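Starting off with a structure, shown below.
Just one protein chain is left out here, and the rest sit where they should.
Think of it as A, B, C and D in the order they're written, each chain with its own count starting at 1.
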Amino acid sequence: MTLVLAADPTLADFGKDPLWITIVKAVMLFAFLMLGILFGVWFERKLISRMQHRYGPNRAGKFGLLQSVADGLKMGLKEDLFPNTVDKVLYLLAPVIMVVPAFLAFSIVPFAPMVNLFGVQTPLQLVDLPVAVLFMLAMGAVSVYGVVLAGWSSRSPYALLGGLRSAAQVVSYEIAMGLSFVAIFVFAGTLSTSEIVKAQEQTWFAVLLIPSFLIYVICMFGEAARIPFDLPEGEGELVGGFQTEYSSSLKFALIMMGEYLHTFTATGIAVTLFLGGWRAPFPISLWEGANTGYWPVLWFLIKFILTFSFIIWVRASLPRVRYDQLMSLGWKVLIPVNLAWILLVAAVRNVVVGEGDTMLGVGLGVLIVIGALAIWMRFDTVNQRRKEDKKAEIEAEFEELSNDPTAGGFPVPPLDLPHYHGVQHKEIPSGTN
Amino acid sequence: MSPWLPILMAVPVVGAIVVALLPKGSDKLAKQVTLLVSLLVLVLTGVMAAGFNPGGERFQFRAEYNWIPSFGVKFGVGVDGVALVLIALSVVLVPIVVLASWHDADGVKTADGTLITPKRSVKTYFSLLLVLETMMIGVFAATDIFLFYVFFEAMLIPMYFMIGSYGGAQRSYAAVKFLLYSLFGGLLMLVAVIGLYVVGGSKTFMFPELIGVIQDPAMQKWLFAGFFIAFAIKAPLWPVHTWLPDAAAQAPAGAAVLLVGVLDKVGTFGMLRFCLELFPDAAKAFTMPIVVLAIISIVYGAIVAIGQTDMKRLIAYTSISHFGFIVLGVFAMSDIASSGAALYMVNHGFATGALFLAAGFLIARRGSPFIGDYGGVQKVAPLLAGFFLVAGLAGLSLPGLSSFVSEFMVMIGTYSSTAHGSGALSVAAIISAVAVVLAAVYILWMVQRVLNGPTAEPVKAFKDLNAREVWVLAPLVALIIGFGFFPKPLLDVINPSVQHTLTNVHVPTSTIAEKGTGQ
Amino acid sequence: MNSIPAPTIEYGTLAPLLVVFGAAVIGVLVEAFAPRYLRKSIHVPLTLLSLFGAFALVLVQVLRGQVSTVASAMGAVAVDGPALFIWGVILVLSFVCVLLINDEGHFVASAAAVPGSADEEEAEAEGSGGHTEVYPLVLFAVGGMLLFPASHDLLMMFVALEVMSLPLYLLCGLARRRRLLSQEASMKYFLLGAFSSAFFLYGIAMIYGFAGTVSLPGINQALASNAQLDPLLMLGFSLVGVGLLFKIGAAPFHAWKPDVYQGAPTPITALMASGTLVAAIGAVLRVFWVGLGNLDWNWRPAIWGVAALTMIVGSILAITQTEIKRMLAYSSIAHAGFLLVGVMATFGTAEQNAVSLKAILFYLAVYGITTVGAFAVVTLVRDPGGEAGHLSRWAGLGKRAPMLAGVFAFFLLAFAGIPLTSGFFGKYAVFAAALNSGTQPGDSMGGWMAGLVVVGVVASAIAAFFYVRVIVLMFFSEPAADGPAIAVPSAGTVAVIAVSLLVTVGVGLYPESVLGIANDAARSLFIR
Amino acid sequence: MTTHYLVLSGLLFAIGALGVLIRRNAIVVFMCVELMLNACNLAFVTFSRQVGNLEGQVIAFFVMVVAAAEVVVGLAIIVTIFRTRRSASVDDANLLKY
């Protein structure tokens, strides 16, 4: 099987590399991510500037390409502040905790199928696990520790609040994100990323499972704390949030890197799980060789960059949401919709694949949809509150009007004006005028 | 299957329920109903007893119903001679006690109007009394050991409330002491009862079927100990007697009569029937220590009684002495001694009952139980004094009064008992005779201090016995004198059943052959 | 790869469980959707009906002779004779407790609000007789209680243990009066309970390591085939034992009981003292009998010690108590000891097993109902600040409220095991079973069993002292001038007391009524 | 191999148990209990590998659920008591003594 280059790797193909290949792959991945960050920061700034009719970085190097390098050097040369009150160990540990899992999370993203790497047949993917997606989620969760610890160890109200907000946000969106994967597993029957990519041979899951994909995209922003969900930093409200006390030294650089890596991971996962991974898109896939050798790396990178650009585009377009809006979107919309969707998918799958249970399956599907709708309608507190507000508004207006009929309307002369009621007009004492 | 005993037991319960359910304020009616019910029971018992055939089979009027098949427990009742006379004793005493405690719960007032005990619920008192009557009948009639145990323990509760709620100043202490002593003994007995069932392996609690099932001597000793300790506490034997003086002194007079007159008899009755027959070998093995305890009780009770200043405590201590005699008689294991012991149970009930009641009437008049507060009652209330004297004399076993017969039988029987080897118990008999002298001291001294001498000031206001009180004491005195001269009817009933017992104990036949009525 | 077969589930057999859990879930929905003023009037019938329905379903299974002889739900739940009996008992007890819970004024309107705060005032104002969450919580707890003794594997047992305990932790903290006490009780119960369930769980892990399975019969088989003394096994069983003994409140794991009983709202205390104990003893039996059948020579001496200690500690410490609920808690500890005597007796032949099982089942039934009755009486004796807990306040109650005091005295006598009450027969049954087991051929602990019974007897005598002390206090002491008020009991409370009294008296006079059923249930033994 | 995991699990369990016994802050005590549960999980998973069936892993799942439920209930209780008396020390909870 390994002889055929085109063969899609499965779980069985992992764990067989010699150690040196493993090290080579790890170093390559590390380098890719490091370079990616440098390039990504530049790319983001440049793209946003263009969208805002600015030039963006253009001094350091050609097209400002070395801007990120310069920034990094600057940070390294800044004074490394160490505020008085901090909890020293955790304060130092927090950036490390943030950045290491962020690297690890990317290790399960497949770049290409079997390739010939220095004479060894190996999948171009650092590793694949039977629980790959869970591993990714776990790494994401570990990073939250970094955030909370950074906030907490700083002993500063802003930092603490920022850390907590960040943690609450990330965990909230993690649920919705985790749920959005379930539909994929119902189709793919595995948690291994390489096999999920294989399962998208025919159709991308983004097409097949549009709601899941949409939810994932929303969660992606929440999970990576990108605008419009970048509340942990919330410069306007929290002067930088959990990283307030990290001045601008290398520690801060690590935090920044961690966040960027999260964005990358989110993007990589989107590509892998929903957008067919390294598979060539439709017209190209007609070409037999498109999915062999190192070509898939190209497709992967194209998809990756496009998705990343989308994230930047959103950043350029949308304002930051309010915290309660963020939370209620996560808890009240994404989760129930997700659950209903999962059941619907399962029911439909049951109907399509199952034998004999069709009617029952259909019935169940309908039931689930109706139930979800009913719950949705009943729980639509936003709507409800809007109605109540409206009602209250009308009532208040009515009240106001009944007290003061002239309020808010055209100036109406008082009814007791002398010229309306000639008989009752006031006496004007003489000599006063 | 004879319905007699179940009916006898049911009547008082029904009566108790009726009394308890009477509307508020019908105290008088409650008393009358109670009296009627107890008299009815008395009549029924009389009729039943008339049908008892002393020469017939051992247990008569038997009735058996399945009660708890899961445990192999039956509601089994039946009476032999001893049980019959004890039931008779109970049902005779109850109406007397009802009459005697006619005003006990109304709030006892002295002649000068001070309240000794406050007003309490009359209905409760009398329904408790009737419940107690059922249990007294049940405990003697039970042929199922489990049933016996149930009544043995359950009997405590009404008595506990009668002492605790209607007694004297120290009543709650006395009641708790009484209950805990008895309960503890009872629990040990429970273990033994279970042991009997388990070890015997006969899957029944019916007494006749359990005779002889325990053969293992060690097991016999353990189980015997369980039963004996319970009975020793119940029939207060030194050194576990201490609850009795307190309980008897604090209980209202009527309850005290039942407590000492009937409840404690359950202990000696149990020794005679269960300890001896179920565990003959153990009983023989333990005879000597038990006899020693009995002797100590006899002498100790008598000596301590002399020192008492409180009439009721004094009577209680005399009872301890008398119970020593009964235990001695039981364990002498000769037919004379054992018959005497059985007879003693009845006679002691009458004698002590009369003494307690007479003392109770005195106390009700004076408001004090202390002997020193009295004097010269003879002149003020001759009738009361007369009854008190007769009762006292019965207590010291004056020849011609009923106690004498039984005490004499016990001493003779013990002296001549050969069950443990010839003359083994003669020393015991001789020592016990000393107690007769002591008895004369304590009784006569008390009688003298109370009845004779200068009339104390408060005593002058004493009224003599009214009709009710005469009705209380007269039957008892009549019985004391009657059985003193003519104990044969009782002995005729008792003897065959004692014979059965001794046969089951396997005492040498020589003592059985030497029959005698003692008179 | 996807080789998980769809399991089969015997819905009919499990119906009582499902009804209770279903009703609990509906109860949560009622909490969520029904307007506040309506909630109680929905909850109460729902709760009572579901408990009654579950009981009826149990009855149906029994009456139709459909007591299953194999474990249900893929070997997870064993609905055998004893389990059905225990279910019946728990359902009756919880039904009665719900009647008690239904009474106004036991539960705070808003547990989360700080006592005396504006929040609480507001909640009180709009409340309809306290926390209505109580009902679903009670149903969940009851569901756990049902599942606990019927679990056929240790995992299910652990889950049931938690399902039973978690709602109870919360319920303990909901007392309306003496909030701090109540919350403290709740916290103590929670911390200690969680601690003990961690032990239980670690024990399960060890046993799993030894046997490779957590199913009780599987463990027993592993024991049979592997006779050597495995340290894993020993550790496992001692840890599991600790967890279980904690739940029944056996010494030395009893420390939580007085605190929690005192602090919890009295109806909840009643539920814990009856239902939880019944369920926990059932689970103990199942673990020791089904899971450890082949290892009894190892666990019996340990249980011997625990039983003896429990009886003695419960009885002696009860004497020093001045609080009525604490006293009843220690009494409950002592009774747990008596029950353990019965557990000890489940050794030897099948016949002996049945005898002991019958004894325990009977004991559980009669003790449970008497306990509920006693706590129901406790709820009625009130001071201005809540229930009159201190014993001195009970002085002279016999004069102020003769009926109530009489009933309570009767319950106390039943606890003490005076003949002609149900308690006596319970105690008798257990002791008889224990002595009987001592005569089993080949039992090395024959003499020990007799010794245990003697310890039990001594403990009962000591225990009788403190029961009698309360009676003395009520009947033989003069009432205080400002004695506690006797609340006018609601119909529910009256019914509770009446039922408890009737059962206690009725069984005391004719124990065969319950014994017969227990006998039938015990004869089928646990599914092994 | 699995012995190491078992030793670790035992250590964690012991640390948790010790913590419950000697720590005074209710939340810390509670965390120690959670630590004990996690030690159990580790033991289950290890044994699952050792005995070669999946039961242990399934149990670990259930334990997680139970632990989660316990967290929810426990924190609710502790927070409530904390709000009422402004202290989470177990020592301050001393009303229930006789």
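We adopt the following convention: a residue touches a chain if its C-beta (ideal position, glycine included) is under 8 Å from a C-beta of that chain, and two chains touch if they have at least 3 such contacts.
By definition in this document, contacts and distances are computed from a predicted model.
J.: Which of "Membrane bound protein complex subunit mbxL", "Quinol oxidase subunit 4", "NADH-quinone oxidoreductase subunit A" or "Heme exporter protein C" is the UniProt protein name of the chain not shown?
T.: "NADH-quinone oxidoreductase subunit A"
J.: Can you list the shown chains that the hidden chain touches?
T.: So, spelled out: the chain left out of view touches A, C, D.
J.: Determine which one of A:115, A:147, A:167 or A:217 touches the chain that has been left out.
T.: Residue touching the chain left out of view: A:167.
J.: May I ask which residue of A:115, A:179 or A:209 touches the chain that does not appear here?
T.: A:179
J.: Out of A:150, A:197 or A:347, which residue would touch the omitted chain in the full complex?
T.: Checking each option in A:150, A:197 or A:347, the one touching the absent chain turns out to be A:347.
J.: Which parts of chain C face the unshown chain closely enough to count as touching?
T.: For chain C, the residues touching the absent chain are 1-7, 25, 28-29, 31-33.
J.: What is the set of chain D residues that contact the non-displayed chain in the whole complex?
T.: 61, 64-65, 68-69, 71-72, 75-76, 79
J.: Under the stated touch rule, tell me which residues of chain A contact the chain that is not displayed.
T.: Touching the chain left out of view, chain A contributes residues 14-17, 19, 22-23, 25-27, 29-30, 76-85, 87, 92, 95-96, 99-100, 103-104, 107, 126-129, 134, 152, 154-160, 164, 167-168, 171-172, 174-175, 178-179, 181-183, 185-191, 239, 244-245, 249-251, 253-254, 323-324, 327-328, 331-332, 335-336, 339, 342-343, 346-347, 349-350, 353-355, 357, 360-361, 364, 368, 375, 379, 381.
The rule we apply is simple: only the chains that are shown with their structure count from here on.
J.: When B-C is set beside C-D, which has more C-beta pairs in contact?
T.: C-D
J.: Averaged over CA atoms, how far is the centre of chain C from the centre of chain D? Could you give it in whole Å?
T.: Computed value for the inter-centroid distance: 25 Å.
J.: So what's the Cα centroid distance for chain A and chain C, whole Å?
T.: 50
J.: Distance from the CA centroid of chain B to that of chain D, rounded to the nearest Å?
T.: 65
J.: Within the complex, which stretch of chain C touches chain D?
T.: 111-112, 114-115, 155, 158-159, 162, 166, 169-170, 173, 179-181, 183-188, 190-191, 194-195, 198-199, 201-202, 204-206, 208-209, 212-214, 258-259, 262-263, 320-323, 326
J.: Which residues, counting only chain D, touch chain C once they are in their complex?
T.: Residue list for chain D touching chain C: 6, 9, 13, 16-17, 20, 26, 29-30, 33, 36-37, 39-40, 43-44, 46-48, 50-53, 55-56, 58-59, 62-63, 66, 69-70, 73-74, 76-78, 80-81, 83-85, 90, 93, 95-96, 98.
J.: Could you please specify the touching residues of chain C with respect to chain B in the complex?
T.: Listed in rising order, the residues are 358, 398, 402, 413, 416, 418-420, 424-425, 428-429, 431-432, 435-436, 438-439, 450, 453-454, 457-458, 460-461, 464-465, 468-469, 471-472, 475-477, 510-512, 515-516, 518-519.
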